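This report refers to the structure that appears directly beneath it.
One protein chain omitted, others in place.
Moving on, here comes chain A:
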Amino acid sequence: MRGGRLIGLHLGLVAVLFALNFVLPAYSHGTVARVMVLATYAMGYNILFGYTGLLSLGHAMFFAAGMYGLAMPMTHLGLGAGPALLTGIGSAAVLSLGVGLLALRTRGVAFMIVTLMFSQAAWLTILLAGRWTRGDEGVVIPQADRMLLGLDLSDPSTRYLAALALFSAVLFGTLWLVRQPIGRVLVAIRENEDRAELLGYDTFRHKLGAVVLSGTVSGAAGAAYGLFFGYAGASFAETHYSIFPLLWVLLGGAGTVIGPFLGTLFMFYLIDLTSGLTPAYMLVAGVALVLLTLFAPQGLAGEIRRRWWRGLP
C-alpha cells in the first residue's frame, strides 16, 4: 500500500486543524477543540468496534474512569495535572482489563449487554460515592490547577493545541496499529473469528488487547476532557455517552482511521446548525442520520473508500 499518500492525508488533516487554531472565530475554536477530544474517544471506540468487530455499549465507563481517575486525585489529594493524567489513563487501563477478562467470556449480543451492565454499575458507583464525586453536580477543577508542563490549559489556544496533540498522537497511533500484523489480526477476528483462531492466532488474547487499548484511549480522552474543560460529572458515565461514540463511528465510517473524526465533527455541526434553525432540531438531526445510514451505510470515510480509495485504512 502506498504509505506516503496515506500519511500525507492524515498529516494534511492535522495541518488543517493546526492552521484553524489561528483563524477560527472564538465559538468554533472551542467547538473544534472539544470535537478533537471527543474524536479521540471515538477513535478509541473504533479500535474495538470498527477494527475488532466487538460492539460495546459501555464505553462511557472507560471515558469516565479516565475523567475521574484524573479529577479525584487532583481534588482530594492535590495531585498535579501531569501525574493526574497518568492516574486517569491508568484507571481506564485497569478497568478495561478487568471488564475485558469478564465480558469476553461472552459474544455478540451478550457482550453488548454485559458491557452495558458494567457501565451502569460504574455510573451508579460514581453517584453512590457522592461524598467524593459530588454525583450529578460533579466537581470543578480550578483554573489554577490546570497547568501542564508550564502550559495554562484554560487558555483557549493552548487548550486547542493540547487537544490537537492528543488527537494527532492517537490518529497516527491508530494508523500505525492497523497496518501492523497485529492490526491485521484484529481485522481477521472481525471478519471471521473461528478462521483466525484456526490460523494459530490466540483470538482471546487479541480481543483482550483490543479492549484494553480501546478502553485506555477512551480513558485518555476522558482525562483530557476533564483537564481541558475543568469539569468531571456523572453525566459523562451515563448510557448516552456510550452511544455517542458508536454513532460518531458509524457516521464517519467504522474501521477507518479518519472516520471517527469526520463523524464526530459532522454530528456536532449538524446539531449546532439545526438547533439554531428550529426547536425540533433533534428531529432534523435524526432524519439526517437516517438518510446517511440509508445512502452511505459505511459512513462518510467508508463511502470514500468504496468509491474512490480502496486502500484507505
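Quick notes on this structure:
Here is the rule we use: a residue touches a chain if its C-beta (ideal position, glycine included) is under 8 Å from a C-beta of that chain, and two chains touch if they have at least 3 such contacts; residues count from 1.
Convention: contacts and distances are computed from a predicted model.
Here one chain is missing from view; checked against "Amino acid/amide ABC transporter ATP-binding protein 1 (HAAT family)", "Sarcosine oxidase subunit gamma family protein", "Nicotinate dehydrogenase FAD-subunit" or "Iron complex transport system permease protein", UniProt names that protein "Amino acid/amide ABC transporter ATP-binding protein 1 (HAAT family)". From the options A:R5, A:H76, A:R195 or A:H240, the residue with contact to the chain not on display is A:R195. Annotation for chain A: contacts to the undisplayed chain at residues 180-181, 184-185, 187-188, 191-192, 194-203.
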